[in-house]
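Note that this complex is displayed minus one protein chain, with the remaining chains in position.
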Amino acid sequence: MQTRRFYTLSGSCPDQVGIISRISGFIAQHNGWILESSYHADDGNDGHGSRYFMRMQVKADSLPFHLAEFRERFAPLAAELSMEWKISDSAVKRRVVLMVSKQEHCLYDLLARWQSKELDIEIPCVISNHDTFKAFVEWHGIPFHHVPISADNKIGAHAEICRIYDEVRGDTMVLARYMQILPPEMCARYPGQMINIHHSFLPSFVGARPYHQAFQRGVKLIGATCHYVTRELDQGPIIEQDVIRIDHSDSVEDMVRYGKDIEKAVLARGLRYHLEDRVLLHANKTVIFR
Amino acid sequence: MQTRRFYTLSGSCPDQVGIISRISGFIAQHNGWILESSYHADDGNDGHGSRYFMRMQVKADSLPFHLAEFRERFAPLAAELSMEWKISDSAVKRRVVLMVSKQEHCLYDLLARWQSKELDIEIPCVISNHDTFKAFVEWHGIPFHHVPISADNKIGAHAEICRIYDEVRGDTMVLARYMQILPPEMCARYPGQMINIHHSFLPSFVGARPYHQAFQRGVKLIGATCHYVTRELDQGPIIEQDVIRIDHSDSVEDMVRYGKDIEKAVLARGLRYHLEDRVLLHANKTVIFR
Amino acid sequence: MQTRRFYTLSGSCPDQVGIISRISGFIAQHNGWILESSYHADDGNDGHGSRYFMRMQVKADSLPFHLAEFRERFAPLAAELSMEWKISDSAVKRRVVLMVSKQEHCLYDLLARWQSKELDIEIPCVISNHDTFKAFVEWHGIPFHHVPISADNKIGAHAEICRIYDEVRGDTMVLARYMQILPPEMCARYPGQMINIHHSFLPSFVGARPYHQAFQRGVKLIGATCHYVTRELDQGPIIEQDVIRIDHSDSVEDMVRYGKDIEKAVLARGLRYHLEDRVLLHANKTVIFR
Partner (left out) sequence: MQTRRFYTLSGSCPDQVGIISRISGFIAQHNGWILESSYHADDGNDGHGSRYFMRMQVKADSLPFHLAEFRERFAPLAAELSMEWKISDSAVKRRVVLMVSKQEHCLYDLLARWQSKELDIEIPCVISNHDTFKAFVEWHGIPFHHVPISADNKIGAHAEICRIYDEVRGDTMVLARYMQILPPEMCARYPGQMINIHHSFLPSFVGARPYHQAFQRGVKLIGATCHYVTRELDQGPIIEQDVIRIDHSDSVEDMVRYGKDIEKAVLARGLRYHLEDRVLLHANKTVIFR
């Protein structure tokens, strides 16, 4: 499918006249072939100031140099524009650590996508507070770490998770229905790297047992939300959401079943946006260049 | 289209063996032709007790008697089953009073459906706190009452609305983006008769300016909720909901525009369910026999 | 979750006065507790005659006899009503044979549901024209049969599939993106047992490469269709469908990726309806009692 190699340049800066011109001019001057480009100017109405967001995919072999030199040459322009930016190489696979508990749906779903290379990533390991899926994960040739969590060992367990994540040089941690709350310090340690799937259409039904809450309120649609994890539980920037229709005949168990289908689809879409650098943060919100 | 006349029998009672048998037996014994029938047994897991819900449409001319006699003959059986029930006649048009302010979308939408008889109701009058749509409504041959509301005259204005509603013998009051909060006493006075369209996917974003709230939170879908009005603002039983996708490029104004399309569609569906006796209340939730 | 045992009685007959009364009367007379019941009267406008459809779940231990005796006692009433009917026992697991080729998504998805008992079935074996998933299936403890198909051996291969299916006493055959066309004789041999997932929103884009067809036509939504397999390719009764939004930036490969998410969700829903006897056939259409 997508075999050609490309670089993805993304970032944001205060808005002003001429940003696209200067950046695309830089690319064109080196004969770079732009495959895809997206821009968004926030109008500053949300009180965070008018800001410019961009993402470009440039064909790797159209440029006369590689990433290191690109970075060096682009830095002065970015500095002039006060741009926060990054560039990534499609040939370098992202290293995604999966965190799971006892529910199977997101794990099977992500491994299916990984197996078929639809999700073209490394999974250096899976970490779980249960050993339910040890054999299944290892069968796929992926190391599995069982890090049990009890009231007594929380600090040690969280330290162990961080140690493993650092050791395998993870760059993304996916909470694939991992049913433990991670401490604020840990959430702050990996900003923009920890992705969670919450089983409600946030901001409805934050916290525990959202399907029970939805059942009690009698809503006619239930949903799921993929978001970055921040210090405040269920309050991080939303990446993706979706819903499915239910009715009065659906029990909480039925809602859980329907919800699983939404959860895994929303997580997979949100994760892909993240991995392809399609998500740019702006205060507590996201710009998603689909 | 729907020209045949039918009776709609609906109600609920504590669950027990043999309810369908006894009720359908009663209908069959009088040779009644059931056009449509729906049943739902609540499993009692929500703490309100196991309860049985039903709705039947019976062809009017298949029965050897009319509504008054049906009511008389059915009452003993209903009493035995401790059933709360009602029966309505498709030949008797419902009397729906519309309440509007300055937004056009729900008003035009409902009048279009009324004009084409898709919504086969009487609209004895439209009441508004502004005179924006006076000429438009009157052109349709429908009386228009301008009842302005200010900080000073709230009590009088609310009394006037009740007076008009009672005088025209309204049986349903539709708050079609009526932008005033009605007092708890008034909400309690017409239980199960007042239908509101709220411009968010409840329980998210209760209260004022929900699109601004949604914009601030950065949700990826916005919605609307049609619900019965109760004493507590935006807390009544939900009849219908729906959502539409937005993205980072959508301003609050864009969200308002998208939202209007969802609001009018959700209100129209919810109102139809109500008018066709498809909505049964159970505590603060609804059973909807679509 | 759903631990209580129940019988599911479903069927259809020519419409007349008193059907519900007689059937629910039969159940009530034996003290049967109806957990769920659904009825539909087709109005005969499609030229196939007015027909009555029903489905009931009865609590098993509320009845004083088991299935064999139920069948015997119910048969005379069914005969009087000219009803085609069946009754099944929730304690008897259905035997579902999966047919796959080289695509992983439906297989992983169904095995995840089976592993967690969301799908509470037996999978006596998986049959494939490739050996891609042999190890994966066998790891789950499920026998895997590799039945290659080439231009030369079609008749033999199809016979082998039938032999295996019969030998394992399959009652449902799921074509989970099985990329071979099965011969009309085989389709006719297992009526109402073979379920396919087609990767388009039928009747659009029948036949080969539907995503390429959709790309050429420039549609704004793509879909998937779960249907019974009949003699005519892609023409069988539709059980379930759904769609997802795409846009001009999506290549055929992107559409394939989005489509996979719809395919597996639609197949899983359609299969569940089938397994729970929620699907009743009427000419070339289905009644689905959700």
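All chains are identified by letter, namely A, B and C, in their written order; residue positions are counted from 1 within each chain.
Simple rule for what comes next: a residue touches a chain if its C-beta (ideal position, glycine included) is under 8 Å from a C-beta of that chain, and two chains touch if they have at least 3 such contacts.
No experiment lies behind these values; they were computed from the predicted model shown.
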Sole touch to the unshown chain from C:109, C:242 or C:261: residue C:242
Contact residue for the chain not shown (choose from B:112, B:159 or B:208)
B:112
If the missing chain were put back, which residues of subunit B would it touch?
1-2, 36, 103-105, 107-109, 111-113, 115-116, 118, 136, 139, 247, 249, 253, 257, 260-261, 265, 268, 290
Need a quick check: the contact residues on subunit A for the chain that isn't drawn.
17-18, 20-22, 24-25, 27-29, 31-39, 41, 62, 245
Which subunit C residues touch the hidden chain?
40, 42-43, 45-46, 201-205, 215-221, 223, 237-238, 240-243, 247-249, 251-252, 282, 284-288, 290
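Definition applied: only the chains that are shown with their structure count from here on.
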Rotating subunit B so that its CA atoms sit on those of subunit C: what angle is that, to a multiple of 5 degrees?
180
Any idea if subunit A and subunit B meet via the same residues, over half in common, or different ones?
same
How many Å are there between the centre of subunit B and the centre of subunit C, using C-alpha atoms for each centre?
36
Where in subunit C do residues touch at least two different other chains?
36
